[in-house]
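All protein chains but one are shown in place.
Entry: chain A
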Amino acid sequence: MKLLDSFKATVAVLAVAAVSASGVPAVADIKIGASLSQTGPASFLGDPEAKTLQMLVDEINEKGGIKGEKVQLILYDDGGDPNNGRTFATRLVEDDEVVAVIGGTTTGTTMAMIPVFEEAEIPFISLAGAVVIVEPVKKWVFKTPHTDKMACGKIYGDMKARGLTKVGLISGSGGFETSMREQCLALAGEYGIEIVADESYGPKDADMTPQLTKIGNTAGLQAVLNPGFGQGPAIVTRNFKQLNLQVPLYQSHGVASKSFIELAGDAAEGVRLPAAALLVADKLDGSDPQKAVVVGYRDAYEKATGKPVSTFGGHAYDAFMILVEAIERAGSADPAAIRDEIENTKGFVGTAGVVNMSAEDHMGLDLSAFRMLEIRNGDWTIVD
């Protein structure tokens, strides 16, 4: 019996040796990792992201994979918890031996994962918003969504054009909101904006009328800006209407989805926000370079899932396509080669905008990627 076992083992060893000697890797799949927040408070971001990745992987494998090699997606659900994110990041690197990772739905989970990938030298494309992810530039870290800083810039630009300079801030206390609030405070001076009130609310708060009453009573108030996502902005919008505040309300790109209009109801009328082209795919000019991409992704996603498309799934689309193109250009599944090619991404047309990465810019988007939208008659209208 023992003899038989050792014979088996020898054969196995020989077989492995033969395979490695012939230069074909033991596992032919290209392993791409992802840790997303499919559940938890950021699930409405992570869920479409995960669905998008699964859809794209299926699509690419049906077409024969990347240069003939199938793509295998190893997907974890971190529930929006940075600790889980870090655990899964370590697992992706050590156990699953992935060549690149997409994910970090939220800024919190992304920041927790970054050190793991920096140390393991694995390229990482985050789907979170905060500017701190790519500023300062980290060698192995990229991101696809617009930054909160850009959103502030876009909003301030619009406010200035309308002659609104005295602004009240009401922001959520989550990672994204805190970061965006800081960026908006820092950027205000540059645009000649004066922040006259600065209030906050918790991610699960059910009523923001006290904060809004306080802001509404601020002398000289000309506009209110709400960096936030989740249920908060919908409640802020409804409370804003309830209190009948007679100034324009701006929301962030964090609420750029149809469900925001549904949740906020009539109160959403007149609310302005910056958003990616995906949201208004049908309303884009035929000459718009993004039109074909966003319409294509939207139709594919809605067909595959039966759910309306959201900007957040678009971030995953961009990340995956940038990664696939980088692997194709690199011609190998070597993480370092992939990283170099991601950094060389030029003129990539994604759902978020046209991406031009460089050694100094690991996001590659400019303000033109944002459209200013206003909600009119329960639908988006492009105002800029």
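The rule is short, and it goes like this: a contact is a pair of C-beta atoms (placed from the backbone, for glycine too) under 8 Å apart; a residue touches a chain by one contact, two chains touch by 3 or more; residues count from 1.
Heads up, the rule we're going with is that contacts and distances are computed from a predicted model.
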Next item on the list: Refer to UniProt and select, among "Cytochrome b561 bacterial/Ni-hydrogenase domain-containing protein", "Chemotaxis protein CheX", "Twin-arginine translocation pathway signal protein" or "Putative amino acid or sugar ABC transport system, permease protein", the name of the complex member that is left out.
Entry: "Putative amino acid or sugar ABC transport system, permease protein"
Next item on the list: Have a look at A:137, A:195 or A:263 and name the one touching the chain we're not showing.
Entry: A:263
Note to self: Touch as defined at the start, partner being the missing chain; which of A:234, A:294 or A:375 qualifies?
What the structure shows: A:234
Next item on the list: For the chain that's not shown, point to the residue among A:147, A:211, A:226 or A:311 touching it.
Entry: A:211
Notebook entry, point to check: So which bits of chain A touch the chain we can't see?
Noted result: 38-41, 43-44, 47, 173, 199-202, 204-207, 209-211, 213-214, 217, 230-231, 234-235, 238, 241-244, 259, 262-263, 265-267
